[in-house]
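Here the complex is missing a single protein chain, while all its other protein chains stay put.
Showing chain A:
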Amino acid sequence: MVESTVQQSRSRDLDKLLLRPGNLVGPNFEPGPGLREDLKEYVRVLVVGAGGLGCELLKDLALSGFREIEVIDMDRIEVSNLNRQFLFRLEDVGKPKAEVAARRVMQRVAGVNIVPHFCRIEDKELDFYSNFSIIALGLDSIEARSYINSVACSFLEYDADDKPQEETVKPMVDGGTEGFQGHARVIMPGITPCFECTIWLFPPQVKFPLCTLAETPRTAAHCIEYAHLIKWDEVHSGEAFDPDDPEHMKWVYDEANKRAELFGIPGVTLSLTQGVVKNIIPAIASTNAIISAACALETLKIASGCSKTLSNYLTYNGAEGLHTKVTEFVRDKDCLVCGPGVLIELDASVTLQKFIELLEEHPKLLLSKASIAHRGKNLYMQAPPVLEEMTRSNLSKSLYDLMGKIPKDVVHATGTTNKNDKKTSVLRKLRVVFKGVDEITDMETAAGGA
């Protein structure tokens, strides 16, 4: 009796979204109490990152009716996290973020099941990621986003008409904050732009000229970068600087201070040193809360269809008053990560040499002097001569063998093509499918791995 009252009050707000029909709902939305149960039963959400955004996301998702959640983070809790990463306490300092965050949310939200993974995102196999319905990102680096994006896009398959196959689309919801600013976006690989389609959105990092650091420092940051980039190597020959080692950081701070005194520059502090060296902008708890809430809501919308999703990029700026805006970015049709590429059907006997010749004649490509790469292996390189020599012997081998006898896979080709009578260099994604190779081979290989 008690339980049912609690249950009702917890899902009261959620029920307003899930039980009633509406005009702005997603396709195939079927309101009803079954939907609430299905969210618990069948939707598995992965939260990547258990930091400022991750803590908020885990709490928000757990309170939004999701039951099966996992979280991955490689970091341990630091004292400086405690002002905003509210799932952590002083006694947790030094413990893995993922584990503490999962435990705290499970203690507070009855019935939710959160599995922590204390490791690097690269340490997990592709199968791990393919098991989730939706991946929610609470990350602070472009590099990590780019990695998860490439993993999620690698599940995407296109049909013969270059249309994405719905069951292979792995939705992502990405949040990001920097001080008072933030963004939330929905990435449906093959449907909305992927992270790589819009990588240009990220401004380049500010870097100071080395000679300014060495000769004419004018700011506290110049003094810090001098100690970090120049003085460190001079004194510690061979030993790499570790930004996570407090002694290393203290050394850089002391050296920066000496230099600042020499040039009469004020403002070098330990926290500024950490900020400059690790490229940190102070995090604001309320920005994280707002962005995570938007991300959790989008996750709920994707899963349940209770509303159309954000289309497709929300920016938030709370620096002066409040400003939010949604922009619909468009896909890069030639995106190497999420684009369909060019479908090429081949006999299994075709040699690499023959394949390169075919690309030259292919009407959609007209690609001459192609260099070919497959899953990080360079099958043939036209230049420089040292690499051409190392890969030349592959030319007479069959492409099917070189690709490890996989019936279909993606290869990348670089070469030149003629555009309006001008030679331009291009990098193309190719979907190679071998004809006459039984799909059963595929099944056998898969079963063989069991």
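The rule is short, and it goes like this: a contact is a pair of C-beta atoms (placed from the backbone, for glycine too) under 8 Å apart; a residue touches a chain by one contact, two chains touch by 3 or more; residues count from 1.
The rule is short, and it goes like this: contacts and distances are computed from a predicted model.
The complex appears with one chain absent; UniProt names that chain "Putative aminoacyltransferase, E1 ubiquitin-activating enzyme" among the candidates "Cilia- and flagella-associated protein 36", "Elongin-C", "Glutamyl-tRNA(Gln) amidotransferase subunit A, mitochondrial" or "Putative aminoacyltransferase, E1 ubiquitin-activating enzyme". The chain not shown here is touched by just one of A:108, A:375 or A:419, and that residue is A:375. The chain not shown here is touched by just one of A:79, A:110, A:126 or A:281, and that residue is A:126.
The chain not shown here is touched by just one of A:158, A:180, A:208 or A:241, and that residue is A:208.
If you put the missing chain back, the residues of chain A touching it would be 28, 35, 38-39, 41-44, 125-127, 131, 133, 142-143, 146-147, 150-151, 154, 166-167, 171, 196, 199-200, 202, 204-205, 207-211, 214-215, 229-230, 233-234, 237, 302-305, 336-337, 371, 373, 375-378, 381-384, 386-387, 390-391, 412, 414, 425, 427, 446-450.
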